[in-house]
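What follows is a set of notes on a single structure, which appears directly below.
Up next is subunit A:
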Amino acid sequence: MAEGKTITLNMGPHHPATHGVLRVEVELDGEIIVKATPYIGYLHRGIEKLAESKNYQQAIPLSDRLDYASASANNMGYCTAVEKLMGIEVPKRAQYLRVIMAELARIMGHHLWIGTHALDIGAMTVIFYAFRDREMIMDINEEIAGYRLTPTFFRIGGVAADTTPDFIKKVREFVKWFPKALQGYHTLLTENKIWTTRTMGIGPISAKDAINAGLTGPSLRGSGVAYDIRKAFPYSSYDDFDFKIPVGEKGDVYDRYLVRMEEFAQSIKIIDQAIENLPEGPVAIDSPWITNPDLVSVQTDISELARRFVLHTKGPVGPDKEVYHAVEGAKGELGFYLVGDGTEHPFRMKVRSPCFYLASALPRLLVGHMIADAIAIIGSIDVVLGEIDR
Partner candidate 1 sequence: MGIENQLTGDNILVTSLNKLVNWSRSNSVWPCTFGLACCALEMIATSLASFDISRFGSEVFRPSPRQSDLLIVAGTVSKKMAPMVKRVYDQMADPKWVIAMGACASCGGTFQSYAVLQGVDQIIPVDVYLPGCPPRPEALLAGLMKIQEKIRTENLNQRPDFKPGERYETQVPKVELIR
Partner candidate 2 sequence: MTNPIPDLLKSEVILTTGTNTTENHPIIANYIKEAVTKRGAKLLVIDPRRIALVDSAALWLRPRPGTDVCWINGLMHIIIKEGLHTKDYIEERTEGFDELSAHLEEFTPEYVSSITGISQDDLFAAARMYAGASPASILYAMGITQHITGTDNVKSLANLAMLCGNVGVTGGGVNPLRGQNNVQGACDMGGLPNVFTGYQPVLNDDAGNKFATAWGVDNIFAKPGLTVTEMFSAAEKKQVRAMYVMGENPVLSDPDKSHIEHCIASLDFLVVQDIFLTETARLADVVFPATCFAEKDGTVTNTERQVSRVKKAVDPPGDTREDIWILNSLSARMGYEMSARTAKQIMEEIAKITPSYGGISYERLENERLAWPCPDEDHPGTPVLHVGKFARGKGRFFAIKFIPPFESPDSEYPFLLSTGRVMAHYHTGTMTRRGTGLNRISPESLAEINPVDAEKLSISDGDMVSITSRRGSITVKAWINKRSQPGMVFVPFHFHEAPVNLLTSTAIDPVAKIPEFKVSAVRIEKAS
């Protein structure tokens, strides 16, 4: 534009490429982005305020709807945080089941990422293959928890139900099938000329800047920092499995893409190890204060009925303590800061949402790039608005 005049363009909140209701106000000098200010809050539902009026068990479905692309990963975060607050230990079998569900959720999240990211940049066919595989995971969710996208399979003190034979069969099938599909994605994209030119060198961020901006998860590992909560602060018996942490160097869109593709493979390795040596035993802690009695004994036994009634009306009690516990969600460090006050309601629940900080780094990432690259960059940091706005 002559004499330095710039146009201001409003991307969103209703925009096909903003992965939801993110609005980025971009100031363009021709095609080059001079200034970018993202606006969020269009999906703010007040989940933290709602959690304060529910008891610990009732707040689990709320955590499902934070990062709805990978629901079980949030449940893992919330439930392990509450268990750390209450100081209870979950039986081994339940931990393994939780790891399987969380890793499947991570893969589901990455499927959505690869599908929409490629679609934004123009590769139409990838989303069809990605969602075909995602449907297989949805079937597994439905098989064991009864619901596809937001299974809410976790409970405080364990998981809701034991495995069904079909579940084991389907997971094994998926573990056998998925590496071939992953290879398919690689052939479609990794050496694809258009893909590499659109992604290499775009939106680079140095390790120091990434850390300073609070990035975590694949976006941080893309810049070369091997920070993964599953290794740094192991939880839910992750240290039983061996898996690698993929790390990039330059921290551009392509590196982040490679990191996530490698994470697909690593997650499959974890699931494989978990499903093979799934230990026997109960799936929920057998403390009468926390676990619901099973439905059959409730029909015949007054003490079970009385206990079930109190558990449903009051539910487990959180001690007067504060605790911060984070897990490795699909998008990064998903932390829960829980404050208990001796009653059955959480006094305060703060969700540390990784996408919130990814979106806050957008101005640093977008400036200096062309508007078309902005689409690629937004796709590469893979934000989900449910988690940003809470």
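Following the convention adopted for this analysis, a contact is a pair of C-beta atoms (placed from the backbone, for glycine too) under 8 Å apart; a residue touches a chain by one contact, two chains touch by 3 or more; residues count from 1.
On the choice of candidates, all candidates are chains of the complex that A comes from, given by their letters.
Predicted, not measured: the structure shown is a model, and the values here were computed from it.
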**Touching candidate for subunit A, same complex, options 1 or 2** = 1
**Prompt:** What residues on subunit A touch candidate 1, complex-wise?
**Reply:** 8, 10, 13-16, 20-21, 41-47, 49-50, 61-62, 65, 68-69, 112, 127-128, 131-132, 134-135, 138, 148-150, 385-386, 389
